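Complex shown without one protein chain; remaining protein chains in place.
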Amino acid sequence: MLVSIYRYNPEVDDAPYMQDYEVELPEGKDLMVLDVLNLLKAKDPSISYRRSCREGVCGSDGMNMSGKNGLACITPVSEAVKKGKLVLRPLPGLPVVRDLVVDMGQFYKQYEKIRPFLINDAPAPAIERLQSPEEREKLDGLYECILCACCSTACPSFWWNPDKFVGPSGLLQAYRFLADSRDTATQERLSDLDDPFSVFRCHGIMNCVNVCPKGLNPTKAIGNIRTMLLQRAT
Amino acid sequence: MVIDGLYACGEAACVSVHGANRLGGNSLLDLVVFGRAVGLHVKKSLDEGFDSLSANDTDIEKAMVRLNRLNNSTGGESVAAVRADLQRVMQLYFGVFRDGEAMQKGLAQLKEIRARVENLHLEDKSQAFNTARIEALELENLLEVAESTAIPAEFRKESRGAHARNDFTERDDENWLKHSLFHPAGKNVTKRDVNFAPKTMEAFPPKIRSY
Amino acid sequence: MVTQITSFGRSGLYDWMMQRVSAVVLSLYTVFIIGYLLLNPDLTYDQWSALFEATWMRIFSLMVLLSIGMHSWIGLWSISTDYIKATGARFFFQSLCGLVMFVYIVWGVQVLWGL
């Protein structure tokens, strides 16, 4: 199979280029894209990419596979190959450090902005802050985010205004804390988001939902934030 | 000896709520019990402040030797090939079911691999996100872990928890209700008694895993 | 988080609400005009001008003019902040849009009241 990989080493290359590799795949087995990269790296150790848990939990190996963002470790080759060819590129919209490795700084900044921790000034009870099963259920589909950046880097609004629009991942997390019964900073959190960029640059194109490797729905979370803003203002 | 400011977490911490048995969902208990303990301890330490040793030139030199050897290598073994052999040896001789004779064979092969790891070649010397260098360093670490798994496994002449030997199928509390302490410098193993001293609850006596 | 500018209303939420409210006005008008034209295939000038002389139609049309202004300003402002990164060019584009909108509104008022 033909694998085409985005190559760029800032120390030696003036510009990025695509390098083609031919790889022998074992018969009757559908490898994951990460397995293919590992096979290639054994032959050409200079190919750089992040990877860690190799089972879709750590979120390290987010990349663009034949035009679609996803985690290489849980994307079968059969799904990613287009016209007999596997094209691997770094996540779009973030600066490339080398080959498939991007600088996640901007992405983490958005995460930091939404203050991703429980805020509660009430004195802590002796053991823990309790939640009813119904209250806990509201966090399902929100807390599972692994911060792989597949969604945000698939979002045109993120590409155009990464410094102002919080992005699907950041907003999913923003809602995760807005929806948490133990958090008491709801009003400040909403005020922080009530400008024309942070939330309202989402136009519901759903690229985020389309690529999320954990099957989460940032579009819905953003809709819920908007509803909360609306309820507060009217 | 307790070294201030040095922390271990996860399996390296060896807190052993379940003794030798680290199968199934046992880590959940670790998370709940020690997660809380760690949180409380960290807060307390930060509030009180703690001393930590600072590195001297010799320490830094020692750490740099590893890196410099790779950065200056001009030829030698490929990381991918040696790693594949290490994986094969560990899978073959130190898997779930273990056997004295086979483990002897495995230990001999690990020695050969040790020589090859000391002769690794790093082709890509780039300073830009060089994962080839990381993998070379990781392979050195993997070998350390492999040795500290393999040597005590061969040393422990019984079956216990996830350590199942074909040549010693029974558990032997008389000789082996002990921690194995591996000493990487001499590559030898010593035993240490298990601490059953009660703190707030009586220790739960170990039982045979029969399910 | 982004405090330096709001595009039209007081906040992102107000922009968003105005965008929706104006959209509803515009779509009702669209449906009305198309329906009117379809129901009156042999439309005469007298009918047509009588329609726009009625006070309710003038109010409706004026609402539409203002809605066009709001709706297109919010839309084009957001397009300009997406695609045009140079401040000078963005300011020029936004000014141009503002001017065109102003012209549309004045022109529309003039047509309606036949000044």
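Going by the order they are written in, the chains are A, B and C; count residues from 1 in each one.
We take it that a contact is a pair of C-beta atoms (placed from the backbone, for glycine too) under 8 Å apart; a residue touches a chain by one contact, two chains touch by 3 or more.
Following the convention adopted for this analysis, contacts and distances are computed from a predicted model.
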Assuming one chain is omitted from the figure, identify its UniProt name from "ABC transporter ATP-binding protein", "Phosphate transport system permease protein", "Succinate dehydrogenase cytochrome b556 subunit" or "Hydrogenase expression/formation protein HypD".
-> "Succinate dehydrogenase cytochrome b556 subunit"
Mind giving the shown chains that are in contact with the missing chain?
-> A, C
Note that chain C touches the chain not displayed via residues 20, 23-24, 27, 30, 38, 43, 45, 48-49, 52, 68, 72, 75-76, 79, 97, 100, 104, 107-108, 111, 114
Footprint left on chain A by the chain that the document does not show = 156, 203-207, 209-210, 217, 219-220, 223, 226-227
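One rule holds for everything that comes next: only the chains that are shown with their structure count from here on.
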Is the way these chains touch best called a line, a ring, a star, complete, or other?
-> line
Centre-most chain, if every chain is reduced to its averaged C-alpha atoms = A
Count the touching C-beta pairs: is A-B or A-C ahead?
-> A-C
Whole-Å distance, C-alpha centre of chain B to that of chain C, is 70
Between chain A and chain C, what is the separation of their C-alpha centroids in Å?
-> 38
Within their complex, state which residues of chain A touch chain C.
-> 113, 156-157, 160-161, 164, 166, 192-201, 226, 229-230, 233
Quick one: in the complex, what on chain C touches chain A?
-> 1-3, 5-7, 11-17, 78, 81-83
Which positions of chain A touch chain B when the two form their complex?
-> 9-12, 41-43, 45-46, 48-50, 97-99, 101
